[in-house]
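Left out: one protein chain. Kept in place: all the others.
Note that the chains take the letters A, B and C in the order they are written out, and that residue 1 is the start of every chain.
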Amino acid sequence: MQTKYAPFIFASLLSLGSASVFSQSATDEIAKYREMIADGNPSELYEMAGEELWKQQAGPKKATLEKCDLGLGPGVVDGAAAQLPRYFKDTDRVQDLESRLMTCMQTLQGIEQTEIINGAFGKGARKNVEAIVAYVVTHSKDMKINVPATHPKEKEMVALGQKMFFYQGGPMDFSCASCHSSSGQRIRLQDLPDLTTQAGSALGWGSWPAYRVSSGEFWTMQRRLNDCFRQQRMPFPIYGSDVTIALSIFMANKGDGGTVQTPGLKR
Amino acid sequence: MNNQRRNVLRLTSVIALMVSTGLISSAQAAEWNKAAFEGKNLDDVLKAIGGTKAEASADIIMRAPDIAENGAVVPVGVETKLKASQIVILVEKNPSSLAAQFMLPEGAEAFVTTRVKMGQSSNVHALVKADGKWYIATKEIKVTLGGCGG
Amino acid sequence: MNTTYLRYCTSAVLLASLALSVQAQTVDAKFDAMLKDGFRAEGIAGLDRLKQDQIQAICSDTELRQTPAAQKILIEQQTKAMADIKPPSDGKYLGSWKAGEAIAQSGRGATWSDTTKAPNGGGCYNCHQISKQEISYGNIGPSLAGYGKARGTSEAILTYTWNRINNSKAYNACSNMPRMAHFNLLTEQQIKDVMALLLDPESPVNK
Partner (left out) sequence: MADPMRIRAAEKDGIVDVKVLMKHDMESGQRKDAAGVVIPAWFIQTVVAQVKGKTVFSAEFGPAVSKDPFLNFKIKGAAKGDEIVVDWVDNKGDKRSDKAKIT
């Protein structure tokens, strides 16, 4: 087997020099492109709609979300996204922003969670959740990611998330780690954060949710993860399920101390 | 011809009255140059906006990336020290070349940035009208395929 | 695909015997429950995709993977993967590089938003540089620019390249590259076309 490898590796090394110089200039140009579109992030439009929804009476109980406790006390939005996911006593569960918003919509407004869970991205009640996410995450922009995961249930979810991160399956043998466990890697021209490091996780976790220019829509973390699983050729992750929350707290905890840059602007 | 012109004038004054009385918005009253937006190339568009030829000018600065990560959103900015009254952005290889045009009344700076869609890599032109003459600058923008492609 | 999965489905007993500690097993029980509750089937992406074969199970666990017992299984699996690779049925390795380029460009196939009606893509550019004209390429795999020019088309190179595309795990059980033939991701003809893209002197890869 060794002899079979030899010519292959040798030739790869030969071509490496020119290839990396070439891709470097392309990557620089892409960086320029991203800088140009960063000014005027359309996620602001979602944020405006979300603020209105937060303060608007809705659901069978005709209540607003202004008493929703995102972990810092009823109604506190500033900094709330920076300390999620976290353990909540009332639900006895670790929750991310979206599952917590569903809890609030259920308890305060009487909107059934199943309606949102079984719905689709960008539609119906889930569309409202997405806009509210844009509003909430904007109020943590430039703050420090604060997910130390000290509660036993949080620790357990981090461990489960880590296992999920490395879990290979499907007809392409992919796991999250296939693309996100070493630095400097790209798919096409898109840089892939190394989510096994603090810096990489801070960057990856810290820049979603984001407005995706390729779809022209605001993508929450749930939607980001959903499409990662689709591209991994896995089955469909259920909205707000523990699988998605475990992966989220794994990333957030790994990126603890990094900076929240949301809402981001992505390809 | 004369009649037609009189009709247009009458229509213009009616529209102005409707705007001033709040019946329609200023955007509804504004013109939209259908012929120009149907143009398939630079010449078609130039003709439809009342030009014949455009002179290349180094005084037009185009701010656009060499490579766009996604053709759905390509930022294009045009700035010039020419005394511009109109700025026009064209994407040569789009099904219709004209993407957008901007009218600059007295007091507006000759500066505009917007975002356009590009179906494929193409030349992008910026036309500027100054003192009744048309000037042009051109830049090639490559559109790449991104992501996992699924 | 189902039958392939069943054939390689992990023996739970074997894996349990490899597990590192009791604590790990408690997490495993919760993990299994989390997987069961966390996913649903959608389109062609059934829940069977969560069932791991031995390669997937061992390569998912960076600690387990280092143990001698796991190493032994991986080598067995590698040997088996190599033995299962079928040479081209008509003995011809190279198809059309043009068709190969289209396959390399396409990242479609096998997701829940795909169907089995449309042919899959190879998604090659996602991870490899191939034709120099395509500037949008990934770097998870090695650059394949000038692949055939540097290596020629000897029998050894033809079979090595064929094997790598058919089942990369025949050389490295935990390789990141999908097993194209093993999971029927690409047809024999498609693999021949990708072979031509890499090895045909007329292909832009070798210009």
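One rule holds for everything that comes next: a residue touches a chain if its C-beta (ideal position, glycine included) is under 8 Å from a C-beta of that chain, and two chains touch if they have at least 3 such contacts.
Worth saying up front: this structure is predicted, and the values here are computed from it rather than measured.
S.K.: Over the full complex, note down every shown chain the hidden chain is touching.
M.R.: For the complete complex, the undisplayed chain touches A, B.
S.K.: Among the options B:46, B:73 or B:148, which residue touches the chain absent from this view?
M.R.: B:73
S.K.: By the contact criterion defined above, which parts of chain B meet the unshown chain? Give residue numbers in ascending order.
M.R.: Residues of chain B in contact with the hidden chain: 25-33, 36-37, 72-74, 77, 91, 94-96, 98-105, 107-109, 111-119.
S.K.: For chain A, which residues touch the unseen chain?
M.R.: 39-40, 42, 44-45, 48-49, 213, 216
FYI, only the chains that are shown with their structure count from here on.
S.K.: How many angstrom between the C-alpha centroids of chain C and chain A?
M.R.: That gives a centre separation of 27 Å.
S.K.: Hunt down the residues of chain A that sit against at least two other chains at once, touch-wise.
M.R.: 26, 187-189, 230-231
S.K.: When you check chain B against every other chain, which residues touch at least two of them?
M.R.: Residues 67, 144-150.
S.K.: Which stretch or stretches of chain B touch chain C in the complex?
M.R.: Where chain B meets chain C, its residues are 67, 142, 144-150.
S.K.: Quick one: which bits of chain B touch chain A in the complex? Just the residue numbers, please.
M.R.: 63-70, 72-73, 75, 77, 115, 144-150
S.K.: Would you mind writing out the residues of chain C in touch with chain A in their complex?
M.R.: Residue list for chain C touching chain A: 1, 27, 30-31, 34-35, 37-42, 45-47, 49-52, 55-57, 59-62, 110-113, 125-127, 129, 132, 135-140, 142-143, 145-147, 150-151, 156-157, 160, 169, 171, 176, 178-179, 183-185.
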